[in-house]
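Sharing a structure, written as structure tokens. Questions coming.
Entry: subunit A
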Amino acid sequence: MPIPLQNANCPGCGAPVLFRWEHSIQTTCPYCKSVLVRTDVDLKLIGRIGDLPLESSPLQIGSEGQYRGKPFHAIGRILYEYDQGIWNEWHILFSDNTSGWLADAQLEYDVSFLTASPGPLPGPNDVQLGMNFRWFDADYQITNLTRAHYRGVEGELPFQYWDKHVVLFADLRTTSGRFASVDYSEREPLLFTGEAMEFDDLKLRNLRAFAGWTI
Partner candidate 1 sequence: MSSAIETPVVQSAALYCPNCGGSIQLRGFAHTLTAICSFCGTVLDTSTPAFRILQTAQEWQQVQPPLPLGSRGKLDGVEWEVIGYQIRSMESEGETYAWGEYVLFNPYRGFRYLSEYNGHWNFIRTLSRIPEGAVSERRIRLDGQVFRKFQSAQAQTTYLLGEFPWRVQVGESVNFIDYIAPPLLLSGEITGSENEITWSLGRYITGAEIWKAFNAPNLPPATTGVFENQPTPRAGSVGGIWKAFGWSLIGLMLVMILMSLMLGGRTVFEQAYEFDPKAGGEPSFVTPDFELKPPTGNVEVQMKTDLENNWTYFNLALIGTDGHAFNFGHEVSFYEGQDSDGHWTEGGKSGAVTISSVPAGTYFLRVEPEGDKTKATLPVHYRLIVRRHVINWLFPILALILLAIPPIIHSFRGLGFERARWQESDYPQGSA
Partner candidate 2 sequence: MRHPFYLIYALFILGMTGFAEYRGWSFTRANELHNVPRSIRENPGAYRSNYIGGFGGSGHYFGGK
């Protein structure tokens, strides 16, 4: 049993650390940028993150939105960099205490959830553009293969995730806008499934403001 959600202090600087989700494994100290992992007995400092790269996602920790009528808010994120820029995987917590991911890649949004794979996933050396998979009564096609660099983390994550290097992702799309992604960062590939979303359909609030613009 991990330590309680409250009353923990950062082992690095002593600042109080708040967990918003009981299943969060990792968080970052907003004051000293320490990466903290919950163990059975305490918070363990496993490293420090540098400044996050300059990026312009309109979301931030605490941003709220809706997916299929279910409210969520952003509690953490992972930043990746690839040859066409930076993208954010926002860790979003739903009101029913489940969590998912909201990807913002140059303001194209996808919501997805960790999914038990309905079939065998190709290995990192076998995966190719154009491969087709029949999952959940839909035809998914691999449309992008992205080799990304881990660029930073912020806030709460459902696993320990820090200081990785090159990561391979395979993105899949369907004719109806469903989305899937195979993450090759772990020993076994992980499948995430969901759908592409329009900004206005996410009903986002508590966003960052951009000089000269209104939402």
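Keep in mind how these were chosen: all candidates are chains of the complex that A comes from, given by their letters.
Going forward, a residue touches a chain if its C-beta (ideal position, glycine included) is under 8 Å from a C-beta of that chain, and two chains touch if they have at least 3 such contacts; residues count from 1.
Every value quoted in this text rests on a predicted model; they were computed, and no experiment measured them.
By the touch rule above, subunit A in this complex touches candidate 1 out of 1 or 2.
Across the interface of their complex, candidate 1 is touched by residues 54-56, 58, 60-62, 64, 73, 83-86, 106-108, 110, 128-129, 141, 143-145, 173-177, 179, 196, 199-200, 204-213, 215 of subunit A.
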